[in-house]
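Missing here: one protein chain of the complex. Every other protein chain is in place.
All chains are identified by letter, namely A and B, in their written order; residue positions are counted from 1 within each chain.
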Amino acid sequence: MTMLAVEGLTVGYGGSPVIDGLALDVPQGSVVALLGANGAGKTTLLRTLSGLVTPRSGRVLLDGADLAGVRVEDRVRRGLAQVPEGRSVVSELTVEENLQLGALWRHRSRGERRAALDEMYELFEPLARRRTSIGHQLSGGERQMLALARALVARPRVLLLDEPSLGLAPRVVAQLLAVLRQTADRTGLTVLLAEQNVTSALSIADRGVVLGLGAVVADAPAADIAADPALRHAYLGF
Amino acid sequence: MDRLVFLLATGLARGLVIALFALSLVIIWRAARIVNFAQAAMAVVAVYVAFAVTSLTGSYWVGLVAALAAGALLGLVVERGLIRLVPSRTPLPGMIVAIGLVMVLQSVMGILFGPRHKPMSAPFDERPFVVGSIPVLSPYDLFVLLVALVVVVALALLFNRTALGLQLRASAVAPEVSRLLGVRVPRMVTLGWMLSSAVAALAALLLVPTELGLNAHSADLLFVHAFTVAVLGGLDSPPGALVGGVTVGVLISLVTGYLGAGIVPLAVLALLTLVLLVRPGGIFAVKEARTA
Partner (left out) sequence: MTAATSPTRQIILRALVLALLAIAGTFLLDPFRNYQLAVIAACFCATAGLSLLVGLTGQLSLGHAVLMAAGGYGYALVAAPAAEAGLDGVPRFALGLLGALCASGGLGVLLGLAGARLRGPYLAGLTLALVIALPALTAQVSVLGGDQGVSAPFEGVPGPLQQLIAVEQWHAWIAILVATLAVTPLAVLRTSRAGLRMRAVHADETAARLSGVSPARVKVGAFVASSLAAGLGGAVLCVATQSVSPGRYDLAFSLLLVVAAVVGGLGSIGGAAAGAVLVVLLPWLVDTITAAVGVPADLEQRLSGNLAVLVFGALLIVVTVIWPGGLAGAVGSRRQAWSRARARARAQAQERKRPPAPPPATPTPSPTVPHSLTER
């Protein structure tokens, strides 16, 4: 059953649209890799899904419900979380505080929150060691780990990730994506993973969706996309 | 020596009031990342409300509560009704609107209440205790001290130990990320304004009895002093506001005592200039860039 559906989406910052008539279905529990060159519209799509950008036309449906007019924070409270591009960790706060921030709306009582945070610390061991460190003291890998943990601590239904591998060493990327995949398998989380690192993304994904010029140009099982040289040359740059 | 002790004690008491007002500037900076130039004018409106309520009920304490409520309400109205409408990409439109608000508030108060200062009596004796032969702090000064300390501690607890405080801090430094974590950022900003306005009202209420009295322009000087304190202590830092407030209060007291009251604005200006140019971070600043 479809967890996240996009119909006829057009998004433009003025001038020619960045996303033009895009349609997409993300089944529940699947990990979908969103691929495409720079400027193909991946970030814009994710920001539109989260509500940071208002589309010119089209619909976004979360578990069948139209998200039109639903504010960013309310979409999160309906289960649509995002790990945005770049260093999204709040560098003025500690690791613990960052996690608490993510857990607040979901886990009202202190006890619940403690349990949820401990769960994350178990999953992401390096974070447990750096509990009281301030955001800007963390390494790139630790920050991305924190950003991911922070999004997961509220037990979202859908998780959008925008280029989590950016600027990270391959080993760290592999660890991160492995945890992501395990969590998705364990909890039935639906994942939409936007990546320029095609191989890594396809390695944990069930399906791949390729964006080109603001629309979907390929939507197929991950293995098929990895094996298609024409696609790779045309849209993925190798 | 006697004189020095007296001046220091007076400076401490006065400084705590300035510190409270500076604290309100810190709150709104931590919650919304702006300097509210209309803070003093809004606070004076709340004090007028307190004055009216006290005259009606005869109780200072009811008036104090009224001042807090009026301050919070005014903060809500200004933020929701005005600041929301202002483009916020640069701080400039916000500052201009704040100045417009000051002009509107002060002129309305001038039209309604006239230019003369209304006397306000303090709830406690203002004559200082005499220790040995040295006049030190008065009961009123001690009251101010107590209130200021309570407020500072309460705010510190709020911002650093509560979930609400965490959301307030996050909303100010990283609004978009906070929204992506489900934090109701606009609501946090409004709350920050309300809290800040209430604290400013309290500070103005504590100050007015010791000055000439209540008047539309009572708080102009307070704003400049509090701004200097906030800059000295670091706009991000409540303990900085406290230390800075006491420092500036003592400085003003000493200057008044030894050099004359006329020099005070110059001393404050000199201090402000010194801090802004030499130590831009303030004493306790966390990681704030003050330079362009």
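Here are a few things to note about the model shown:
What we mean here is this: a contact is a pair of C-beta atoms (placed from the backbone, for glycine too) under 8 Å apart; a residue touches a chain by one contact, two chains touch by 3 or more.
These numbers come from a predicted model, not from an experiment.
Only one of B:56, B:104 or B:146 touches the absent chain when the whole complex is considered: B:104. For the chain left out of this panel, the touching residue among B:4, B:92 or B:150 is B:92.
The set of chain B residues touching the chain not shown comprises 34-35, 37, 82, 85-87, 90-93, 95-97, 99-108, 110-112, 114-115, 220-221, 223-224, 227-228, 231, 262-266, 268-269, 272-273, 276-277, 280, 289-292.
Operating definition for what follows: only the chains that are shown with their structure count from here on.
Per-chain CA centroids place chain A at a distance of 43 Å from chain B. Partner chain A is touched in their complex by these residues of chain B: 163, 166-167, 169-170, 173-174, 176-185, 286-287.
Remark: chain A residues 50, 52, 71-73, 76-77, 81-82, 84, 88, 90, 92-93, 97, 100-102, 104-106, 136, 150-151, 154 touch chain B in the complex.
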